[in-house]
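In this view, the complex is presented without one of its protein chains, the others remaining in place.
Up next, subunit A:
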Amino acid sequence: MASSSTSVVVSNKEKENKNTKKVTLKSSDGESFEVDESVAMESQTIKHIIEDGHYSSLALSLSVKTTMASSSTSVVVSNKEKENKNTKKVTLKSSDGESFEVDESVAMESQTIKHIIEDGCANNEIPLPNVTSGILSRVIEYCKKHKEAAGESEPSVTSYTSNSTTNPLTEWDTEFVKVDQNTLFDLILAANYLDIKGLLDLTCKTVADMMKGKTPQEIRETFHIKNDYTPEEEAEVRKENQWAFE
């Protein structure tokens, strides 16, 4: 991972046996990343360099942060001018007193927090008495991940995995909700209180999937629901909604 101010050398190397044109991006501390030309051209800056043909020995000063996402050719190239802007932060305080500093844009994934900030009542520390630290840290993780994917705040952020056919977030989301039932319900309530639609839909759909196809007794067992009907009442309800029980 290069530092916040690096220079990048772009060189063009055509591979003999393949038709896919590759380019090599070289960071200032000497690390080389070979990527498909088409992938590198997701960056408009690099695209213009390549198109202009001036790349054989041109070093650029950019504020570039490069990370290798995995061992395959997946590259995250982001162009974020850190010197000029100060990314605003807010502090969220959980019910058990723990403070979490997050980018304001990430925190604003929560409509509730968004309104607090916009109303000017923030003071940079927002107390969340309904959310414990354990849950809050997970919620922040969700918001961060989804904010990155949406790439709203930065002008030319691109992330791509070369061999993935599924939406990477779907897989991440599925893993994210693999938690015990208690945590799941805590997440639901937190998402509801903080008004984070994506998280609420995800967690509710997870619970729905836990209910689908199960008999009433199975559902009771899964969710520890106590059956307080008398046998007569239960028969009455069955008759009332007979069609659903057939």
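Some observations on this one:
Going forward, contacts are C-beta pairs under 8 Å (C-beta built on N, C-alpha and C of every residue); 3 or more make two chains touch, one makes a residue touch a chain; residues count from 1.
One rule holds in what follows: contacts and distances are computed from a predicted model.
A single chain of the complex does not appear, and UniProt lists its protein name as "F-box/fbd/lrr-repeat protein", one of "F-box/fbd/lrr-repeat protein", "Symplekin", "succinate--CoA ligase (GDP-forming)" or "Jasmonate O-methyltransferase".
When the full complex is taken into account, the listed residue touching the unshown chain is A:Arg220, out of A:His48, A:Lys88, A:His115 or A:Arg220. Listed by residue number, the positions of subunit A touching the unshown chain are 180-182, 185, 188-189, 192, 200-201, 204-205, 207-209, 211-213, 216, 219-220, 223-229, 233-234, 237-238, 240-241, 243-246.
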